[in-house]
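One protein chain omitted, others in place.
Here the chain labels run A and B in written order, and each chain numbers its own residues starting at 1.
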Amino acid sequence: METPQKPKGRKKVRWIEKNIKFLFVVPAIIYLLALLLFPAVFNLYASLHDWWIGRSPKFIGAENFIELFHDNRFINDVIVTFKFVIIAVTIEVGLGFLLALAATKITKGVQIFRVLFIFPIMVAPIAAGYMWRMLLHADYGVIPNLLARLGFPRVEVLSNPKLAFWGIILIDVWQWMPFVFLVTYAGLTALPKEPYEAALVDGASSWQIFRHITLPLISPILLTVTLLRFVEAFKVFDIIYITTGGGPGIMTESLSLYVYIQGLKFFNLGYAGCIAWVFFLIVMVLTTLYILRLRKEMKL
Amino acid sequence: MSYRRNGTKRFAILDFVPYLLLTIVIVFLLFPVYWMVITSFKRPIDTTTPTLIPFVDFQPTLRTWTDIVFGFNFYQSIRALLNSIITATVSATLCVLIGGAAGYGLSRFRFEKWKNRDIASFILAQRMMPPAVALVPLFIMMNYFRLIDTIIAIILIHTAFNLPFAIWIMKDFFDEIPVEIEEAAMVDGCTRTDAFFKIALPLAAPGLIVSWIFCLAFSWNDLMVVLAMAYNKAVTLPWMIATGHSMRALEWWTISAYGTLAIVPPMILAALIQKYIVRGLTFGAVKG
Partner (left out) sequence: MVKIHLEHVTKLFGKVVAVDDVTLTINEKEFMVLLGPSGCGKTTTLRIIAGLEEPTEGEVYIDDEPVTYLPPKDRDIAMVFQNYALYPHMKVYDNIAFPLRLRKYPKEEIDKMVKEVAEMLRIEELLDRMPKQLSGGEQQRVALARALIRRPKAFLLDEPLSNLDAKLRVMMRAELKRLQKELGVTTVYVTHDQAEAMTMADRIAIMKDGKIQQVGSPADVFNKPVNLFVAGFIGSPPMNFIECTATEKGDQFLLDAGEFQLDVTCFKDIIKKNATSSELVLGIRPDNVMVDRERKEGLVAKATVYVIEPLGSETIIDLAIGDNIIKARTLEVVDLKMGDEVWVGFDMERLHIFDKKTEKAII
């Protein structure tokens, strides 16, 4: 038998066949590096400099970071953001899951509920904020009007120091609780039947079934959806921008809003870059957790 | 016997509670949307009182809408609508093209140096980054290329933000198509490229549509990027809502009309792919 030669004409074809995998992936990678890695590098550079737009940067080492940790506004925003994320997500997950459990008891018409639940999720957050601003308007809004008829005083919820924060929570819950509902409902309906039948045969009560079968089986999905909501809620910007603008004062200012204000209102590039990095690192922790979950769920 | 009667009665009430609960929630969820839509059909005078039902509570009018389309600021509103349509469709299409290829690559080939799942995780991590973080550098970048207040800047940035999503979802969809089907095609006489175009791509069509719609909605709904990159020529509907509101604080009716324009397309598209909503929004973790 002759030795198999790799003919010359094939060489080019073979090269393409061998490297075709890169042709598929490289455009996306380049695109992402250009538009998303650049900001990271830029922010890092800027954060180490005293740099305002239109002026040349001056190297100041970690001074921006030191200033940041003494910046009451930043500390306030970190607290507001965390408070917002924790409270909003807790309510969303709690309510959404509860409703999903209720929906599993329904035999007819679930399909309709499911479609209707999709709508808030798809509403532009800016429009969502705007709707609620209208509804909550002290003089013309439906809700204060209703409450006034019941004898409550008329308050402008979104500019009230005590209530503004809760107004924003309300809007976020309105938009994202349905998402938790849809995900957990999907999870609940996909649970295997056998453990339930086994438990019924074993004579378990409905509470016991919930506690020992439903909850353990659904908890991976609850964890997934909670983590995802955490990651997403940290980005909150639009609804605050339109409803309170961070006010009254800075009582509802989120980190996203602060980066935006420092960078694009004050044009303090160095300081904005510095906030961006700290913000990024906080979210990165949660992101990593979520991605690890994804890998587990999807068996990657 | 009485035990039995009691039992069925209790059962009937229990059956009714979830319906009631869900109906209340649906009212809570849909009422704001309804309110905004009807406000856009109200005469300005009617917007100051809580009137609920058209023709009963108030006389609906198309005046707001005709003002938007033919009125003094018609140029701006039509342009915002067109900008919204162009940026959303173009960036969604770019995402699906580049992302579909990358998703296929990650699903079908083995990468040695960095493992596939590491590349994929790195890509997805980009998606989870808060957009605000990248905003200032991107502003500087676009300023450098003289792209501020152009829809090109907005398209480029939206594509960058949504591309990771498209890649991940497409990878998820391609993963579901058995490799053997493409291999069968190759044995039957296809080249690898043929197998991709004739077999893999048609089979991944639902995935392509789903990612396209999601990317479209993300782009359509975005405010922050537009706020940072546009001030006049390149503004979109969300920008109109955000700034229109601060300019004419009490013109509920006009902004409601912009709002209605802004929310209807994503809602219709989402209803079309409702089977895949959960899967898309959880990045494939929950198949729905």
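The criterion applied here is as follows: contacts are C-beta pairs under 8 Å (C-beta built on N, C-alpha and C of every residue); 3 or more make two chains touch, one makes a residue touch a chain.
Keep in mind the model is a prediction, meaning the values are calculated, not measured.
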| item | value |
| --- | --- |
| Among B:17, B:52, B:69 or B:187, residue touching the chain not depicted | B:187 |
| Option touching the unshown chain, where B:68, B:170 or B:199 are the choices | B:199 |
| Chain B, residues in touch with the chain not shown (by the definition above) | 178, 180-181, 183-192, 194, 199, 202-203 |
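One rule holds in what follows: only the chains that are shown with their structure count from here on.
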| item | value |
| --- | --- |
| Between chain B and chain A, distance of the C-alpha-averaged centres to the nearest whole Å | 14 |
| Chain B-facing residues of chain A, complex | 17, 20-25, 27-29, 31-32, 35-36, 38-40, 42-43, 46, 53, 99, 102-103, 105-106, 109, 113-128, 130-135, 139-142, 145-146, 174, 178-179, 182-183, 186-187, 190, 221, 224-225, 228, 231, 234-235, 237-238, 241-242, 255-257, 259-260, 263-264, 269, 272-273, 276-277, 279-280, 283-284, 286-288, 290-291, 293-295, 297-298, 300 |
| Residue ranges of chain B touching chain A (in the complex, touch as defined) | 14-15, 17-19, 21-22, 25-26, 28-33, 35-36, 39, 47-50, 98-99, 101-102, 104-106, 108-109, 111, 117, 119-121, 123-126, 128-141, 156-157, 159-160, 163-164, 167, 172, 192-193, 217, 220-221, 223-224, 227-228, 237-238, 241-242, 245, 252, 255-256, 259, 262-263, 266-267, 269-271, 274, 277-278, 281-288 |
